[in-house]
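Every protein chain of the complex appears in place save one, which is left out.
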Amino acid sequence: MNNTIVLGVIGADCHAVGNKILDHAFSKAGFNVVNIGVLSSQEEFIDAAVETDAKAILVSSLYGHGEIDCKGLKDKCIEAGLENVILYAGGNLVVGKQDFEKVEKRFKDMGFDRVYAPGTSPAESISDLKDDLNFNIGTMAV
Amino acid sequence: MNNTIVLGVIGADCHAVGNKILDHAFSKAGFNVVNIGVLSSQEEFIDAAVETDAKAILVSSLYGHGEIDCKGLKDKCIEAGLENVILYAGGNLVVGKQDFEKVEKRFKDMGFDRVYAPGTSPAESISDLKDDLNFNIGTMAV
Amino acid sequence: MNLRNKRLNDDLFYKIREDVLTHWSTGKDVDLKEAMDYMSKVPDEKNFSVQLKKAKDSGITLVQPRAGVALVDEHIELLNYLQDEGGADLLPSTIDSYTRQNRYNECQTGIDESIKENRSLLNGFPVVNHGVYNCRKVLENVKRPVQARHGTPDARLLTEIIHAGGWTSNEGGGISYNIPYAKSVSLEKTLYDWQYCDRLAGIYEENGIKINREPFGPLTGTLVPPSISNAVAIIEGLLAAEQGVKNLTLGYGQCGSLLQDIAAIKALTNQAEEYFEKYDYDVELTTVFHQWMGGFPEDESKAFSVISWGSVAASFAGATKVIVKTPHEALGIPTKEANVQGIKATKQIINLTKYQSIPLFSELDQEIEMIKRETKCIIDKVFEVGMGDLAQGVVKAFEMGILDIPFAPSKFNHGKILPARDNYGAVRYLDFGNIPADKEVKDYHKKLLEERGVFEKRDVSFDMVIDDIFAVSKGILIGRPE
Partner (left out) sequence: MNLRNKRLNDDLFYKIREDVLTHWSTGKDVDLKEAMDYMSKVPDEKNFSVQLKKAKDSGITLVQPRAGVALVDEHIELLNYLQDEGGADLLPSTIDSYTRQNRYNECQTGIDESIKENRSLLNGFPVVNHGVYNCRKVLENVKRPVQARHGTPDARLLTEIIHAGGWTSNEGGGISYNIPYAKSVSLEKTLYDWQYCDRLAGIYEENGIKINREPFGPLTGTLVPPSISNAVAIIEGLLAAEQGVKNLTLGYGQCGSLLQDIAAIKALTNQAEEYFEKYDYDVELTTVFHQWMGGFPEDESKAFSVISWGSVAASFAGATKVIVKTPHEALGIPTKEANVQGIKATKQIINLTKYQSIPLFSELDQEIEMIKRETKCIIDKVFEVGMGDLAQGVVKAFEMGILDIPFAPSKFNHGKILPARDNYGAVRYLDFGNIPADKEVKDYHKKLLEERGVFEKRDVSFDMVIDDIFAVSKGILIGRPE
C-alpha cells in the first residue's frame, strides 16, 4: 500500500529544524517521506507529488509569508491531477501572533484539508493523517 | 507661620517604609511633621490634628483596606472642627490593580482633596501641598 | 506570664488553651483528639513536612505563591487555579489583615460586604471566622499541602484552627510576626504567644503528626542585612525547637546580589544546623527563599525580570522552596491570572537551572564566613544579655538594639541601624546602631561603602539609603545619584 507523502518548507523560508523533525517522525511512523526541504516552490511540491504518486502534501511555513506563498497551490494541484491529494499546512503560518481560528479558516478556504497551530506536536498530525488516509496502524511498517 | 501636618498609616496596616520616607521628605521640605506611624485609627489622626493645630492630614494606606478604613474620616474631621484641614490619601489604596481614575473619584467623593496613585514620588505631593497651603518656598526653613 | 525559653508545661498550656478557644465562636469546634484523628488521615501529598523533605533530598526547589480571598469557595477556586494552571507545588492561604489583628468583628463585616458586592473586600482569607470545617473543606478540595501565611502577633486561635483543619504548616514567630507587623505589642507577649503555637505543633508531633513551622524570614523586606535576618531565623528556630517543633523551614528575603543571596542561604543552613546540634535539638531543616520583598517596579515586564532574578538566586542557592511574587506586585493584590504568571515564570527559571550549579569559589566562601561571623556575634550576645535564656535575651536584645530590624514599625525596635548597598550591590551596614560586631567586621563594611562613595562621588550618607529603597522599583539595584 502506498503511503508516500511529500514534505517541505514553502517559499523563501529557510527554517529547517521542524522539517527535519517531521521527516524523522513521519518516517518512524511508517510513512514513506519524500522531503524536498526548505526554500521550496509550489512547483517543486507538485512535481515531487506527481513523480512519487504521493497521497499527501505537508507544507510548512514558519517565517510569516505563508499566506502569500500558499496562494494558488490547491489550483495548481488540481491542474496537475492531484485533486485527491491531501493538503496539510503547519508552522507559523502568518505574520505575527493572530487568532488561530481565523488563520485556520483562511487556509481552509485556500483548499487545505487541515491546518496546524504553531508548535503542534508531530504526534497529532501523524494520527490525523492516518485517519485521513485510512491507514491502519497494524498494516504499517514501524 | 504654622506648617504642621499629620502623617500616618490608617487601619490595621503595618507598612512602615513609605511612612518613614514621607516623614523624612516632608520634614526636609520644611514642614513640621507629626508622624503618628502605622496602625493608626481615624480617631488618632483627628486627635493629633486637633492637638497640633495641623493644616493637613496625610493618610497612607498600603494594604488594600483603605476604602473601608477611610470611610467617614471627613465627617469626623468636620465634627472635630477640622473642616478646613486638607486631606490627602496615597499608597495602594484599594485591593488589587484597579483603574486609578475610579479610585481617585471614590476617595474624592469621600472628601479627600487629593489622591495619589501607587508609588507616587514624595516630590509631587510636597509641591501640591505647598500650592494648597499657599506656602512660598522662600518662607520655609529648609 | 513568666517568659522563659522552656517548654510550656501541659497544665499551663491547656489552661491558656481554654481561654484561647473562647476568643471567637469558631474556637469551640476545635477538639484536639478529633483533630489528631483527622490529621493522621491527611495523605503524604498534602503534608508540608513530607513534601519539603522529599524536595530537600532530591535537591529540588519547590514553588509556592501567596494568595487568599475573603470567601471559602472563591478561595478554593483560587488555590485550584494556582495549582492546576500555575503548577504551584505548595499552597498558601494568606490571611487578611483584620484577622492578623484579631479583629474578627471587622472580618465579619468584610465577609458580609464581600458576599454583597460579589468581590473580595478583604486582603486575605479570614481563617478564624471561617473555622475548622472550612479549613478542611479547603484542604479536601486541593491536591497539595496548605500553609497559613499571615503576620499575626497573637496567632494562637488561628493556629488551633488551621491545624485542626488539616493545614500542616504555619508561618510566623514571636519576633518576625511582631516587629515588622505591629506597633505596640510587646515582645514578651508575642514570644509567649508563639511558644503556644510552637507547643501546639510539638504536641501534634508527639502524637505522630508532622507539622512544619516557618519563621518569617524577610522581616520588613527592605534592605535587611543577611546577618540580621539569619540571626532572627535561627533564634526563632531554636525557640520553636524548644517547644517540640521537629520540622523547620528557615527563611531569607532576596537582597539582589547573587553572590550575597547564595551565601546567605548557605550560611543560614549551615549555621542553623550548628546551633541545633549545639543545643541538642533534633530538627529536620529546610530553607525558603523569598523573591524580592521590597518595592517592585510597576511595569510588568520589569516585574517579570525581578521575579526571574529571584528565581535564579533561589535555585543557585539551593533553597528548598521559593515564594513567588507577581507582575502586579507594585500595584495591588494580584488577580489569580497574575499570580499564575508569577508561578510560571518562576518554574521556568527553576526548570532551566535545576541541574546547574555554581561551585563554592573563594569569594563566595568568604561571604558565607562573613555572614556567619556577624550572625554568631549577634546570637551570642543575645544569649549573653538573656543570661543564658534565649527568650529573655531576645527581649533585652531588642531593648538594647543588639537585635534591630531596619524600617520596622514596632516601638520595641531600636531603629538605629541603617543598611545600604555596597558598590557591587550587596547590602551592608551603613550604621551598625548597637548591633554587636567586631572592629574588623565594622571596618570591612565601612570600606565597602566608602568604595561606593568614591565611585559615586558623594559622601556615605542617609541619601544612599533612600536611593537604595527606591532603586529596584525604578528598575535598578543600586541607588546611584542621577
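For reference, chains read A, B and C in written order, and residue numbers begin at 1 within each chain.
Keep in mind that, in the parts below, a residue touches a chain if its C-beta (ideal position, glycine included) is under 8 Å from a C-beta of that chain, and two chains touch if they have at least 3 such contacts.
Keep in mind that this is a model prediction, so the values were computed, not measured.
For the chain that does not appear, the touching partners among the shown chains are A, C.
Residue-wise, the contact with the chain that is not shown comes from C:Gln348, picked out of C:Ser184, C:Asn270, C:Gln348 or C:Ser461.
Here one chain is not drawn; of C:Gly237, C:Gly253 or C:Pro297, the residue touching it is C:Pro297.
Residues of chain C that touch the chain left out of the display are 256-259, 297, 299-302, 304-306, 308-309, 311-312, 340-342, 344-349, 351-359, 361-363, 423-425, 472, 475-478.
By the touch criterion stated above, the residues of chain A touching the omitted chain are 11-14, 16-17, 19-21, 24, 37-39, 63-65, 67-68, 92, 94-98, 118-119.
Keep this in mind: only the chains that are shown with their structure count from here on.
Taken as a graph of touching chains, this assembly fits none of the simple shapes: it is neither a line, a ring, a star nor a complete graph.
Between chain B and chain C the centroid-to-centroid distance comes to 30 Å (mean Cα coordinates, whole Å). Note on chain placement: the centre of chain A and the centre of chain B lie 66 Å apart, centres being C-alpha means.
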